[in-house]
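In this view, the complex is presented without one of its protein chains, the others remaining in place.
Up next, subunit A:
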Amino acid sequence: MYEHDVIVVGAGGAGLRAAIGAHEAGADVAMVTKLHPVRSHTGAAEGGINAALREGDDWELHAYDTMKGSDYLGDAPAIETLAQDAPEDTITLEHWGMPFSREDDGTVSQRPFGGLSFPRTTYAGAETGHHLLHTMYEQVVKRGIQVYDEWYVMNLAVTDEPDPNDRTCHGVVAYDVQSGTVEGFKANQGVILATGGPGQAFDHTTNAVSCTGDGNAMAYRAGVPMEDMEFVQFHPTTLPSTGVLISEGVRGEGGILYNEGGERFMFEHGYANNDGELASRDVVSRAELTEVNNGRGIEDEYVHLDMRHLGSERILDRLENILHLAEDFEGVDGLVEPMPVKPGQHYEMGGIETDENGATCIDGLYAAGECACVSVHGANRLGGNALPELIVFGKRAGRHAAGDDLGEAEIETGYSEGVEEEDMELPITPGEAGIAETGATDTEDVAADGSGQLSDPDGVLDRTITEERERVEYLMEKDDGIQHAEIRAKLQKAMTEDVNVFRTEAGLKRALKTIRECREAYRDVYVDDPSRTFNTDLQMTIETRNLIDVAETITLGALVRNEFRGAHWRQEKQERDDENWLKHTLVSWNGGKPSIWYRPVILEGENKTYEPKVRSY
């Protein structure tokens, strides 16, 4: 067993910043991560980091833009914290040597970005995320922070009181990917989840193969509600064969979208008569899919993004990295032919419910980064707002876990009596499907009847270690059944078909049924690779279980929210409904019997109350 004050799970931008934060606050902190830190998906971010640094700009403008972008579903205390802390935390990165792009006077450059009222996006070439990730990893090396890399975290060691708000997290259980050994990591002060997004719930995504929502699923099953999971951002220009992102830059420079007949459909079919290709991400994504669905797509799958008319000089000067992406990942030369593009899953706005200090309703359990929902992005994330979220809330979570006093949080967490509950009749029973048979006895099974309660940290950890060892044994010893790849493919396909940019009641119900079938199938899952050494078959089998749970929360949220807000569109009601829906959707696991409830959004800020306005640009 390993023991530290603070354990950070995940070493992307959020995890690295959390570890540094905890270290600054004097804690003995360690990181446990399934990928080596520099392999984390934060490295893929291109665009930039929003921070109000200059005269003429201030945190209140940044907060206002973010609230408006969120379609009034972000909580003001979270948004204002982001806007207030981002400038200092961004400058800190500069002091750590991050190679930001520069102005002639040597100051950090800033550029305009969609939805921002001031050019406040700092960036480092077209590789902002890469530099952010590497710069922070360098600081982790400098501080001698212990990193357990290629250790896969399987579960949290959480006490089992009936009410999740009374529970405490004492550590995690992980296995060493290289050797297959399952070990406990005891955390004396706190565990911080920074496991990134769950993009792999979809079969077409800009997210890495490692983005499997592990942290979300573990926190969910331990009793932390999942918040606003239905809000999934789709990016309109991703390469069809891989999902690699072609940035907005191409359209910003004048790139044009054509359908199969060579029509400039954004105008010719009236999707956005003013902004055309530059309309917001969700509008363009829906337009593309409508074209394809109406038989005007190319190979019934995609549309063309053409930049040839810009001329090779301009393309080479401003969009060179796009040429490489199209060439390397799609085999297309953007100078001589149009690039195929289609919408792809890009970002999960929802996540593990936390307050502005990163704390969840379970004592000692924190979350930060894309896996968390504080909520700053609400129904729609603005470009350049995720990276500042990583550093601002990563740092806060690290400091708070290490015992720094950050003041009382304004955001409430956890289920409480008297909240509004959803009682919609569902087409299936969500939740547990005898998954306990795979050896994974969930703590809630015990908690449900209140028996066998354990509260001493070592006991809780030992029990979790035993359970997880049994789970691995079971999966490895079973020698026939179904393999994870089949279940995962079925799940991803269903999500892309029915929980995409177009959502209908019938489609969402269909998806819930398929998810249910995936759960049933998973009861028979087995790991074929008999080796303990670097068994990715085992790892992906466990990840698939997590994807099922996460996909279900996304779909449940999408089904109950009958309105069109931000990234969430519903055929039955194609407008925002402030009267009924200025509230967060929360899904609680309840020991395997999920329930859905709501909490009002907080629009009261420090100096003003944000009034919902029509989101038009």
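Note that a contact is a pair of C-beta atoms (placed from the backbone, for glycine too) under 8 Å apart; a residue touches a chain by one contact, two chains touch by 3 or more; residues count from 1.
Here is the rule we use: contacts and distances are computed from a predicted model.
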Missing chain's UniProt protein name, "Succinate dehydrogenase/fumarate reductase iron-sulfur subunit", "Ribonuclease P protein component 3", "ChsH2 C-terminal OB-fold domain-containing protein" or "NADH-quinone oxidoreductase subunit B"? "Succinate dehydrogenase/fumarate reductase iron-sulfur subunit"
Pick from A:146, A:181 or A:241: which residue touches the chain that isn't shown? A:241
In the full complex, which of A:53, A:187, A:475 or A:567 touches the chain missing from this view? A:53
Residue in contact with the excluded chain [from A:267, A:329, A:474 or A:502]: A:329
Quick one: say which of A:3, A:60 or A:94 touches the chain that got left out. A:94
Could you please point out the subunit A residues that touch the chain left off the display? 35-36, 38-41, 43-44, 53, 87-89, 91-92, 94-97, 99-108, 125, 127, 130-131, 134-135, 138-139, 141-142, 178, 208-210, 239-244, 312, 316, 320, 323, 325, 327-333, 335-336, 483-485, 489, 527-537
